[in-house]
Every structure is written in structure tokens, then in C-alpha cells.
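One protein chain omitted, others in place.
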Amino acid sequence: MALLSTVLALRRDPRILKVPPYLSLLCILGGIAWLLVLPLNEYSRSTYVSENALLPGQVHTYFTGSEHNIFRAYRHEVASQVEKSPQERNNHLGDILRSNNLRVATQNYEYHASGRNISNQNVYAVLQGPRADATEAIVLIAAWNNMAGEINHSGVALVLTLARYFKRWSLWSKDIIFLISGDSTSGPQAWVDAYHDSHSPDNVESLSIKSGALQGAVAVDYPAGPWGHRYDKLHIVYDGVNGQLPNLDLFNTAVNIASGQMGIGCTLQRMWKHDDKYQDRLTTMLRGMISQGLGHASGPHSSFIPYHVDAITLQTVGDGWHDEMSLGRTVESLFRSLNNLLEHFHQSFFFYLLMQANRFVSIGTYLPSAMVIAVNFSITSIALWVASGRSTSMPKLASPSKSPKDKKENPPTTVVRRNGDISIVPTAAIEITERPLFLPLAFVLSTHFLGLLPLYIFNNTPKPSLFLAYSLAMSMTSVLPFLTAALLHILRGPTEQETTLIQCFSLLFLGMFLAALATLNFSLSFLVGIAASPLSFVRGLYPAPKGEVEGFATRNRGAISVVGSLLLAALNPVIVIKVATLYWGIDVVDILVKAAEGWHVWGLWTQVVVWLAWWPAWFAGSVVMWSGLFT
Amino acid sequence: MLSFLALLLFNAFIASASASSDYSEHLLLRPLPQKALLASFNFRSNESSTAFEQQNFRYFPRSLGQILQHAGTKELHLRFSLGRWDAENWGQRPWNGAREGGTGVELWAWVEAQNEEEAFARWLTLTNALSGLFCASLNFIDATKTIRPVMSFPPEGDHQNPSQLHLLHGTLPHEVVCTENLTPFLKLLPCKGKAGISSLLDGHKLFDASWQTMAVDVRPVCEEDGECTLETEQTVDMVLDIDRSKRPRDNPIPRPLPIEEIECDTSKGYSAQDTCYPIHKTSEPAFSLSGIYGRSLKGACPLTDESSENSYTVCINTPPERIIHVNTTGQYAESTSENHAMRCYKLPVGADFDLVLPEQQMTTRLVLAQPPLYAARHINGHGQEHGSVQAVITNPSSTDAVEFVYLESLPWFMKPYIHTLQARVNSSPENPIRETYYRPAVDRQRGTHLELRMVIPAASTLTLTYDFEKAILRYTEYPPDANRGFDAAPAIIRLISPESLDKKGIYLRTTSLLLPLPTPDFSMPYNVIILTSTVIALGFGNIFNLLVRRFVGADEVQGMGPGGLKGIIRGKVERLKARFLTKKKTA
């Protein structure tokens, strides 16, 4: 701290205040550059299984022969249920499971989100492991409808067949739960909530049969119809709700078994074609980051991950020569590995970016990129804090530097010390360090609370009026900064110092939120950080204090403020989201509906970040920018 | 009620028989639904207590006897259990659950001692000796795993001086029962598994069962005339999956059957050469003793007395229509109970004996006795901070209420909040809890002990919940597989009314729980010590640095030069020096 004191003694050095903008620019560019080099071999590592107990692909798999015939029969059975109601359907599926001496139960659920009514039924069966004592369980999931809304014919049939096949083995040291969920996102959520008894009984029915603590979950998504369809690759989906990821060991085991033992190629993040070039790796990584940043449920497995149950979805893609049996054997081998597990998954990484089925970067390598971007805001806010302390005292500082003779011959750096001296003279001291904190703090806090309004509206508006609400929000938020700035000016023109402090605090909060967020959901923090990075160059432009030459910026500050504000308006979160949806050709209403469903069903937090961290920062920034116009 | 009666008869005549003869053994076979087979072995030997005192053991195993005498143990109950009893499909538990234990190892004993301390000391000697005898880590039953139940375990035997008897009870839920426990168990038998029904007991088959429990019970039984005998009862109950057990040992892998051997449902529209909807067989599967046990029954144990009806050793409980072929070279006798649901066989001596049941489509099937209660227990909530335990107990009987004692014995690092304990019955608003006994845990000294006497009205479900908090342990207190979590012992339920016909009582147990605890980073001790000390040193150094030195003007200090960049740098150096000096002082 003694060291710090000397550093801080320099804080009133006029040169110091020139540095931060360049420094934060450097931070931003550094963050981006850091991310861009990650796909290189030097920075990424090839994956490995670090939990020795898993022994992926070490067992011989026997899921062949007559099982295939039975599978086909079950697939027809599934196809025969397509038209039926969930209850009838699940009765039939339940009978098939029951005929294999499993304990079967069903669960109804009904959610309401954005005026829609999501209701369906799950059916599940518990295989009591002969070697198990009901303390641990692993889950095999097939959703009736996959994420694309197709009927998961072969997936469900495969689960039925595997249930019949697994029952014959005596080596299971964990219970196995076969879950056929009504849909891909809400069904598993309802089930896993009820399993941990953290559900609201009026939406979700409690489970009548339970087993031990869940150790892992694997979902199969194979929508091939009753006459089958040979696939080319396995698409492994691993993103959880709110960007939480399963333990890397599970992913590695799946890849290892599929590609190593069964010879099935693995792909991720919809990179159907991936020939291990820099571009492909980068795109994979970026797609991964976007899907993580959105934090939406990407498959039936997603709902399990927040409960610390590591889960993945195996999805068949393309036209190839692999048939359902090879998928079945993959699942069999995967379950044998999970069955070997002595401890809960903990060895390998929980924070990682994958750029190929067998290449990844771990948190230690990538976190800095998000952190420096978050830090750039903090740097700017510190600079602004110092500046705010300095600004009013500028004229006073001018005077003593050309007083008594004896100090004339000192080298120029002594100005530092002298300024230090001056600053502690009580009268000056009070005026200098006295910062009017009330208005800035009140303003920044209220902007953050203001964010609650759109959050509530978008989570509770019925679907038909969502588009209207969104357009309204877009126009409102675009003009609001201007109005607020004008209003502030009319009520009590905030001094330069106050505007600086407003900006300072809002950036401080933003930096803090992003730093905290970077540990929970790296990608979201990074994306928001990039989108908000221009804010750290926003200043309220004020006429220069008397006795100083007007710089270019100060002379035509009006024009600059207007231009800057208009540029800033393009970074309005609402606009940014709209642009993004246009770019990917998605309807923004769908996004909002998904978000609302996420909020009510999966406990999605992305919109909270948008409305309570990103938007307020942008709002405060553009108010500050506009305020330049009124000086 | 066919079989239920039969079962009662069976138990009854074993009970009656036991007193008279000195050694007897019985095997009850009962095919259960879903291709399961219940086999319950029972070995019983008596020793007059006088002979026992003089250490002349006839049938009573000497090794065990000496341990009991040394530890002043009057009554002993030891259980090794594996798997779960599926009450929905298999009905009432054998021996009404009185001869089974919770998952792992369970031990309780009546120890004679002047005071609690002495009792506990003897208890420790007992556990250590038994762990040596049975190759189980019973010696890990220490103070934190020992409780003194008050309502759950009344003495089974007849004791002279009950005042000086202390009941102690301990469990090891995580203990894995396996063949190394079976071998010493068989060694205790007079025929040592060479002859008699014990010759069937084979580790591989026994521990491949869906559910199995081994029990050793020693209790004094006194006649009215006051002369007492010490009764040893060894029990092995198991439920075998017939398909699984029939697999030959050299080829245990359940490969998919050739398609020819699978019956397909041709009525299905899509049925074709390559598409087969398997028909769910309703017929009773075929099995034979030698088939499912992988070895043959080597005739009767010569020590069982020939005369009494007690010598009808092997009994099988099936509907009368079930065909049973007896397959032996020696000569045997068969007796059937009056309702023909129970067929008993007197084993030939010195010749193999086998029962063969062909596959058969049955018209009648056994009515399995309905268990008096169903119980399930789970942990709710997630995260490693706190959670809540939920026990769901159902009374299926439509006529009479059930009164029972619910016993929880929890490890100390699982801290229940008894004020959050709630018991609700879905049928009535009144509180089902009649009586509570609670002894809270003390960190690292003893575990929680909770006993509740409760009543469930007819045809209703009782839900019992309480919150608990998970403690974080010292890093030396975690086992090697810390991230698996810790096991919490099963809850034990003893029925008070309807009360049982014999002194054994009616029991059932829930499954054990897995309790994941928060874990520290085991690789960190040095770093933690260093970092924490650094922070403390910084605070301490900073403050005392200010306290012990005095201020002077910067320009009064010699050798600081005219300041400027040079001065600042030198100042830094000086400060660094100063800082390290104080640090040394503090560290």
C-alpha cells in the first residue's frame, strides 16, 4: 500500500488523465485479439478424459442381433401413437416399459408463458440396479418432440429397446431412469424440478417414484420415422440453461466412444462440415459462445445441468451408413462408463470453449479476454473519478505553480508534489475532494431500477402484443435519453463534474456486473462487453473553464454530441437485438416468446442481464452524451 | 390368503420346533411375480445356558460364543444386507422384516454392564471382535455411529436382570457385503456348508441376487421352569432373478437371444421377418435348485434329528397345480400342508437332492400377503448447503390404523432442524406424532438419534419432512472418494400395532441416502496458509507500521534528494524496505 501511495500521489498529474482512453481501447482490442488467437494450436489443447474410472470404450457392446428386430417393432409402436393424446400415448409406452418388469410412473405439467399454455405429460421408468442401493441414478432421456418439433420416433423406440435390454444385465451399480418427456425443454425441466422437489405443485405434478441422486443424463434425438433413416454423424449438444456447461469428461467420453469405438464422426454447434482449419475452429467457438451467451435450453439435457447433473444430447445428423444399432451401442457403452463412475463428475473442466470435437480451451486461457474488457470499464471509471476530483480544482492548481521564486528551479515533476501539497490545504482540499455524489448516484441507481419495467413487460406480455411492445420499446428507448438529458438540464443543469460522475458510476457498475458475470456465463459477459465497449469513450462535453483556450471538441461540442448520440443510439440493446435477429433471419417475437418461456419455466437470466446491466449503462451513457448539447 | 396362512404356519412350526430339538435348518422357496424366486434359509441351534457358561459348545459356534462372553453380550443381532425388497411386487417381507437389516451392515446388541461407559467399552470390544470374525469393517462403528434406541428394539430374548442391560445400535450403510462375509458365516454352521441346505449357498449366486440379507441372532430363551437355552439363529434370505441365475457361470453375458428363440406377436400389422414385437410371457418360468444355485443340494445335514416333522427341511410355497419333480437317488419324504400351498421335503442323507419345476401356464397364483406399510425416503432440494429429507409412509390397509416407531440415526455432519419437522397425513388434519425422542448430534462426538411414535389412519399416506444443514469438514476428515458423498443410514420402522405374533416384531427399512457434502480443495493447504497469513500480515503490518512510527515532513528527511522522479523511485525503494522489515516483524 505504501507503493500505492506514491502511485496515487501522481494522480493529479495532468499527463495521467490522457492515458486511460488509450488504455481502455487497448484493453478492448486486446480482449478481442486474445479471443481470436485461441483456436491456434499453441493456445488450445486437445481433449482428454481425466476421470480414470470412466474407461471409455473399454467394454464390448452386445446391443445387436434380435434387439434390432425388437427395435423396429417398437418403432412401429411409437409411430402408432403419433395421433394419440399424451395420456393415451404414455399409457401405451408405459405398458411396454411395464412388460419389461420396470416400475413406471407418469407426470403431468402445465406452464403458462406469454399467454401460451404449455402442457403435456412425461412418462418414466426406473430400473433398480441389482448392485445398487438406491443412492445413485443415471437418466436416459428421449423427448417425444425434439427441438425442431419433429416426432422423435427412433429415439423413443431406442429408449424402449434399451430399457428391455439393460434390464437383463446384473452389473448396474446405479439405478437407471428411462424418461420419455412430453417435449424437449419444459418436460425435462418439469421432471427434474419435481425430482429435486423444487417445483410449484400447481404447475407440475410431484413424482410418485424416485431414486437416488442423479449422476448424469444422456438424451437421444433420432427423429427417423417408422422406416428408419441411416445417419452420418452424431451432433453432440452440451449447452445448459444460463450457459452452464456439463463436465468436459462426459463430453469427452461420448466423443471417445462414438468416434473411437463405434467409428461415428462427432460434430458440435451445427458445424456439419469441419475440416479443422482455423476458420472452422473459430466459427465453432463463436457459435458455441453465442449459444452459451443466449443461455437458452438447447436440448432435453439442458434442464439437468443447473442441478449439477451433467448431461448431453446425442443428435443424429446427415445421411450416412450408421444405423440405430450403432447409436444404441454408443449409448450402451456410455452407460457402462457412467456405471463405472465412483464419484460425482468433478475431475475435468466445467468452464471451457470447444472448437472441435477434440479441441478445447479451458477457463484459465480464455477468461482474461472477457476480464480485460470488463476491466476497461473500471479503468475508465477510475479515470473519470480522478478527473471529477480534478476538474473543479484546475484553476486553483494553475495559480501556485507560478508562485514563490525559490521553487522556480525545481524540475517540472515537482508540480506533482506541489499539487499534492496544495490539495491538502483545507479550503482547497474540501473543494477538490468534495464530490457531489447525490445526484449521480441517485441517477445511476434509478436507471438500473428503471430496467425492471421492460423486464416485467416482456416477461408477461401475451404473444400477440409482443411485437407491438417491442417496437414501442425500441422507439421509446431511442428517444428517452434525449428527453432525460433535456429534463435534467431544465430541472437543474448538472455540472460537468456531475455528468462525469454519472458516467463514472454507471461504468463502474457495468464493469462490476460484467466481471461477476464472466465467471458465471463467460460468453454473455464477453458479448455484452463488446457491445457496450464504446460507452467507455463517452464524455459529457462542457465549455472549457475560463482562461483556457477552447479546443476543437469544446468549440463545436453540440455537433459532436448529436453525432455521438446518434451513433450511440445504434448500440441501444433493443436495436442490437433487432439487428441480430434480422441478420440470422429469426423473428424477434419468437425470441421474446422463448425468453418469456425461459423466464417462467427454466429460470433463464439472460434478459435480467440485458435489462438491468447492459441497458442502464447504455442509457446513462447516451444521456451523458446528449447532455453535451445543452451546455 | 393361501400362502400367507402357509407362511404363518411355516414360521409357527419353526418357532415351536426350535425349543425342542438342538439343531434344525429350513429352506423356504417361493416363486414371486416377475420371474423372481424368494429363498429363505434358516439355521437354528440351541445350547443350554449352563453349558454355554462352562464353555462346552456343541452346536453353538465357539468363536462367536467366546466373543459374546468376553464382551458381556446377552443378545446379539447382526445383519448384512444388499439391494432392495420390492414390496409392491413381492408383498410382505420374509420374517416380517425381523431378520433383515438396512443396506450395508447393521448391528445391535444387549450388553450387560454397570453403567453407560462400561457398556460402551464392551460394545467397542464386541464390534472389534466381530469385525475380525466376519471380515467386515464393523470396527468403524464408533461413538458417532452408535445410538441407544429407546422404542425401536425391545429385547427378543428372556433376560434375568433387564436393569443392567444396555441396548446399543450401530450401522455402516456404505459397507459392501460380499463373499468374504459369507464364508465366515457358513463356518459358524455345524455342517459348514458341506451338507444340508447350506451346501446350496454359493457366493456368486448369493450376491447376484436382486435382494439378499444375512442375519445372525443370538438370544436366551427361558422356559416357565426357569431353565434357559441360548438360541442361535442364522438366516439368509434372497430374491433371485430366475433368468439371471440360470445363466451358466462360464457365460454370464446376457447376449441377445437368436431371433428364433423369441416369441413374436404376429398379430401386429407390421410384424415381419425383421420386425418382432416380443410377447410378454405370462407363464411361470422353469427352474431347478441346481440350475439357479449352480451346485446341487448335498443331502441332509446329519446333525438335524431325523424324527420330528422338523426334519422336513426344504419347503416350497406354490399353488397346488404347480408341477414339481423331485430329482434324487437317495430316498426322501414329502408332506403337504392342508391347503396344499406348502410342500415340504425330508432330504435324503448322503445323496444329492434337486427340485425341478418345468415352465407352466398357471390358472391360479399365490395371493401374496400385503405388507402393513410402504415406506420411501428421499432427499429434496439440491446444492451442498442444505436440503430436506422427505419420508413417505403409506398404510394400504383399508380397515385398521397402524401405529409404529420411526427411527432415524444420522451422521453428525448432517444437522437436522427439528423445529422444521412436519408430519402430515393426507386423510386427517390431526398431527400423527404421538411421542418424540430426540438426541441432537454433537460435532465429532455423536450422531443424531430421532425416534417418533406415529399413527397412520387406514388407507392414508403420511409425509414426514425436516430440513437439515450440511457441515463442511476438516480436509483430513474426508474419505478418498470425497466427491461421491456420504451415506446416511436407512430409517427403521417398527410396527407397534398390529403387533406381531412372536417376540421378533414387525420391521421395515427404507433405503439409505447419499449426502453430498461441500468439499474443500484438497491440494490447497499450503497455499491457503500462505495466502491467509499474507492478508493478515498486510493488515497487521500496515496498522502497526502506522502505530509504531512517527511522521516527519518529507523535506526534513535526509537523503531523499530533491524529489522528482528520482526521489519518487528512491522513496519507493525506501518504502519497500520498510514494508519488508515490518513484514518480517509480523510474520
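For reference, chains read A and B in written order, and residue numbers begin at 1 within each chain.
Simple rule for what comes next: a contact is a pair of C-beta atoms (placed from the backbone, for glycine too) under 8 Å apart; a residue touches a chain by one contact, two chains touch by 3 or more.
We take it that contacts and distances are computed from a predicted model.
Using the UniProt record as the reference, specify the protein name of the hidden chain from among "CDC91 cell division cycle 91-like protein", "Electron transfer flavoprotein subunit beta", "ATP synthase subunit gamma" or "Vacuolar-sorting protein SNF8".
"CDC91 cell division cycle 91-like protein"
Using the whole complex, pick out the displayed chains that touch the missing one.
A, B
Of A:72, A:89 or A:308, which residue touches the hidden chain?
The missing chain is touched by A:308.
In the full complex, which of B:279, B:333 or B:554 touches the chain missing from this view?
B:554
Hey, which of A:515, A:528 or A:595 is the one touching the hidden chain?
Of these options, the touching residue for the absent chain is A:515.
With the full complex in mind, choose from B:23, B:332, B:412 or B:507 the residue touching the hidden chain.
Touches the omitted chain: B:412.
On subunit A, what residues meet the omitted chain?
Touching the chain left out of view, subunit A contributes residues 1, 4-5, 8-9, 244-245, 306, 308, 344, 346, 350-351, 378, 382, 385, 417, 420-422, 424-426, 429-430, 433, 508, 512-513, 515-516, 519-520.
Which residue numbers on subunit B touch the omitted chain?
Residue positions of subunit B that touch the missing chain: 382-386, 412, 415, 417-420, 438-444, 469, 471-476, 518-521, 524-525, 528-529, 531-532, 535-536, 538-540, 542-547, 549-555, 557, 560, 571, 578.
Just so it is clear, only the chains that are shown with their structure count from here on.
Which residues of subunit A touch subunit B once you look at their complex with the stated criterion?
1-3, 5-6, 9, 62-70, 72-74, 76-77, 99, 101, 103, 128, 130, 132-136, 164-165, 168-170, 196-198, 210, 212-213, 226, 307-308, 342-344, 346, 410-411, 413-414, 417
Spell out the part of subunit B that touches subunit A in their complex, as residue ranges.
34-35, 82-84, 86, 88, 103-104, 173, 208-210, 241, 243-244, 252-259, 262, 264-265, 268-271, 274-278, 280, 376, 378-383, 388, 390, 481-485, 487, 511-514, 516, 538, 542, 562-565, 568, 571-572, 575-576, 578-579
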